[in-house]
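The following block contains the structure, expressed as structure tokens.
Only one protein chain is missing; all other protein chains are in place.
The first chain written gets the first letter, and so on, giving A, B and C; residue counts start at 1 in each chain.
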Amino acid sequence: MNLSNVKKRFKVFFNRGVLSVISFVVLLSFILIAIIAPLITKYSPYEQNVSNKYAASSAEHPFGTDKLGRDILTRLAYGARISLLASLLSSLVAAVIGLVLGLIAGFFKGFISQLIMRIADAELSIPPLVLTLVLSLLFGDGVFGVVMVIGISLVPTYIRLVFGLVLSQKKNDYVLAAKLIGQSNRKIILKHILPNCFPSLIVLFTMNLGTAMMLEASMSYLGIGIVPPTPTWGGMVSESYEVLILHPMQAILPGLCIMLVVVAFNILGDGLRDALDPRLRGKL
Amino acid sequence: MLGYIVKRLGISLIIIFIVTVFSFSIIHILPGDPARIALGEEADQAAVDALRAEMNLDKPITTQYVLWIKGILHGDFGMSIVEHRPVSRIISERLPKTISLGVPALILSVSLGLLSGIISAIKRGKFVDQILTICTTLAVGMPEFWLGVFGIFLFGLKLHLLPIQGYTAPSADFTQFVRRAIMPVVCLAIHLIASINRHTRANLLEVINQDYVRTARANGIPERTVILQHSLKNALIPVITMIALQVRVVLGGSVIVEQVFNITGIGLLLKTAVGNRDYLIIQGCVLILSMITVGCNFVVDLLYGVVDPKIRESWR
Amino acid sequence: MKNNTLLEVNDLKMHFPIFKGAFGMKAGVVKAVDGVSFSVREGETFGLVGESGCGKTTVGRSILRIYKPTAGTVIYNGEDITSYTEKEMSKYRREMQMIFQDPYSSLDPRQSVGSIVREAITTDKNCKLSLSEVDAKVDELLQLVELDASMKDRYPHEMSGGQRQRLGIARALACNPKLIVCDEPVSALDVSIQAQIINLFIRLQKKLGLTYVFVAHDLAVVRHISDRIAVMYLGNVVEITEATELYDNPLHPYTKALLSAVPVTDYDVEKKRERITLQGEVPSPINAPSGCPFHPRCIYATEECKQKKPELAQHGDNHFVACHIIK
Partner (left out) sequence: MQDKTPLLVVKNLRTSFFTSAGEVKAVNDVSYHVDEEEVVAIVGESGCGKSVTQMSVLQLVQTPPGKILGGEVFYKGKDLLKYGQKSKEIRAIRGAEISMIFQEPMTSLNPVFTIGQQLSQVIRVHKHVSRKEAWAEGVEALRKVGIPEPEARMKNYPFEMSGGMRQRVMIAIAIACNSSLIIADEPTTALDVTTQAQVMELLMSIVKGLKKAMIVVTHNLGLVTRYADRIYVMYAGKIIESGTTEEIMKHPMHPYTIGLLKSVPNLSDEKGKALVPIEGAPPIVINLPDRCAFCPRCPYATEDCMNASMPGLRPVDVGQKHLVACHLDMRGSR
């Protein structure tokens, strides 16, 4: 096979459509694994077996065991649960809060709008991980804490998006037309402005799933938020650090999982953006 | 010009004010008495009360805030309750390390990101573009800590090319600084390189479809000039915004990267302080870091005028 | 019966402040409309014509009280609505409708055709129609604007420009309006479609007794549809007269130039026409010239024109001109 032929096949394989399908399949399988985790493995993620620590890959333990003899496959599967759940819930929290604040800031002029936008700016001026570190003091550990912390730190992205969308929509004549037929402000927001925000919101939401996942992993790696022994991918990388030279796979596998899911979310977001709202290209 | 600067400065100050209120109140909503944390569970109540008085904790919360701000304006961020040293001194010891890694990371990502983005756009759909697209897509999804761990494993432990941990100041030993900084800098820059590449590519492709690019082509301007002059300058404007927004991501990344490579910069300081509830350090770090971000954004706002004559017009 | 005055505009002024600098200081005003008076009789079409920036759109929007005028009065149906609040306006809101220039941005892209018309019907607080009656009304309205009832489930992006404009008209008609301000309603359409929409406007007027204020830059279109026409220049009306009179006997120098700038398709007539090409550009409404706004470009301008702003004065039947030269 000559080089140009290779290049051609490569091109076909990696065009948008195929990539989107692959990422969709990757995501679906991770979600499936997360849901049916107890069916995949007979072990519990917390079940220790110190006599069998750092076991090599075998039929019993496909990916081996960690320093406490826990099955790595099991911990990866349960880790998927935590990571997916945390990123999904935190993105939802952020979307709801951001949508409401963005609508208010965009539709009503004056002090309230200025205040909301400046608070969003202030939040955006604090580096993301610094913000989550500080907020985690407030919300404490556990899934709820992590969801709130990540959710709040993602809010400004939604506020800014919705604010911009509302402003650009208010310029459209259909908002004026609705006013002229006697429609109230509240109805105009709910019936006309809100539905037209949704396509862009969905795009941002999908992309933020990846961001949330990354933040959760980073927090877990630092040992804040969701703490051991609860299985998380970030935490697993952190735990395997000390035995890196002997058992590198223990660090590489969970990292690979994070990367696959985040990349899949991003590609899906790109695809959705091109399909739903191509104007966002180059902005998100 | 002056009016514009004053306006941007005003907005920056408002943002910093909100940040101070935020970081101050978060710490004070938290349960637990800082004086008690400082002295330990066994200390007697009288000593705790004395410390509370010394730290102004017995005063009303607004007075505390005003005193804190007053101190900051005099360069006094208070005393660390764990290290018993001035916060300002601790931060000034730590900050240079973070910055000496952050600045090269920014330079690396802007230069590499822009260059690869332009190549991607010119060769859109071609083999090079496909490769770059795959690389950047993967890079965006790569956790910094994992890349760091992977780098330590490969270049440090397996190949013995680079030291795996620690930090040397560039003034002390520059070669050693470079050897130790390579991996942290790459880790800090990886996400930013990828996103600058994506943005540059997307914006350039968008601009290439504009009417004025068609005019340039219709007037026989060579394709290279069309892209490097007519399109790039227009495409850069949104990219600059995006870079300004991403400065904070690099600073945030330092928390992770400093943990991975055991560099005692401001990120690691903050992480430790959060663990210790050393609240004046937390407040100080948050404030300093957000001031750096706001400052960068301010500079970028001014930079706009260089690229966009419309903004320059509004300065007059 | 074209004698009842439906709308009267007296010395209407609309000045927009410009803010500049760090503290949002007022740097000047755009005198978009600077003293415009005219009246519109019930059932007639009143044309407002002029080039971009002359303030014709602002006049249209001030009539509908989308803007609150800086000075002057708008009298609708004998009632001074100039300083009405949103609440007081609500009784006339639905009587006064607007057709927009851009058939794309004037329709909500996420609403189906049926739902757009239905919304306009049901927003009426006094609407006591049952669901099926509303549906029947929607069909009736679509039929009125010559849209197929099968289009009800379509979305605006599936329609052509002409169909969208018909839908915009149907939405306005759903409110049972008396007065419709048409803001450049055909200028975004293809030439072969323009005639369809113009004919529709004329038919609807005959059928429903509508009153139009027709705002446009295309003299030929305005002349075709209007009974009377006001020519605007830089926030002022320079000439008001009957449509035929305007073309046969234009008096104001600007009107003459405007008419001669529009070529006609009649080959022999076109080759014989006199061509007046104006020099210079329309001045900015921020620092409009003193005296007659047209004097810097007018070849007849005298010292008086530079000093004193001319008032509209009658020159013949129903023919009003604001010019010092015409005596």
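Methods note: a contact is a pair of C-beta atoms (placed from the backbone, for glycine too) under 8 Å apart; a residue touches a chain by one contact, two chains touch by 3 or more.
All of these numbers come straight from a predicted model, not from anything done at the bench.
S.K.: What shown chains come into contact with the chain that's not displayed?
M.R.: It touches the following shown chains in the full complex: B, C.
S.K.: Sort through C:162, C:235 or C:293 and give me the one touching the missing partner chain.
M.R.: C:162
S.K.: One chain is left out of this view; which of C:66, C:193 or C:208 touches it in the full complex?
M.R.: Of the candidates C:66, C:193 or C:208, C:193 is in touch with the missing chain.
S.K.: Touching the hidden chain in the complete assembly: which of C:66, C:208, C:278 or C:301 does that?
M.R.: For the chain that is not drawn, the touching residue is C:278.
S.K.: Provide the residue numbers of subunit C that touch the chain removed from this figure.
M.R.: 51-52, 160, 162-163, 190-196, 198-199, 217-221, 223-224, 243-244, 247, 257-270, 275, 277-278, 281-282
S.K.: Residue-wise, where is subunit B in contact with the chain that is not depicted?
M.R.: 209-223, 225, 229-230, 233-234, 307-310, 313
One rule holds for everything that comes next: only the chains that are shown with their structure count from here on.
S.K.: Would you mind checking which pair of chains has the most C-beta pairs in contact?
M.R.: Counting C-beta pairs in contact per chain pair, the top pair is A-B.
S.K.: Centre to centre, by mean C-alpha position, how many angstrom separate subunit A and subunit B?
M.R.: A distance of 21 Å separates the two centres.
S.K.: Can you check the complex and tell me which residues of subunit A touch subunit C?
M.R.: 171-174, 176-183, 187, 191-192, 195-196
S.K.: Quick check on the complex: what are the subunit A residues that touch subunit B?
M.R.: 7, 10-11, 14, 118-119, 121-131, 133-138, 210, 214, 217-218, 221-222, 224, 234, 237-238, 241, 244-245, 248, 251-252, 255, 258-264, 266-267, 281-283
S.K.: Using the touch rule from the top, collect the residues of subunit B that touch subunit A in their complex.
M.R.: Touching subunit A: residues 11, 14-16, 18-19, 22-23, 26-27, 29-30, 125, 127, 130, 133-134, 137-138, 140-146, 149-150, 152-153, 157-158, 199, 202-203, 206, 238, 245, 248-256, 259, 267, 270-271, 274, 277, 282, 285-286, 289-290, 293-294, 297 of subunit B.
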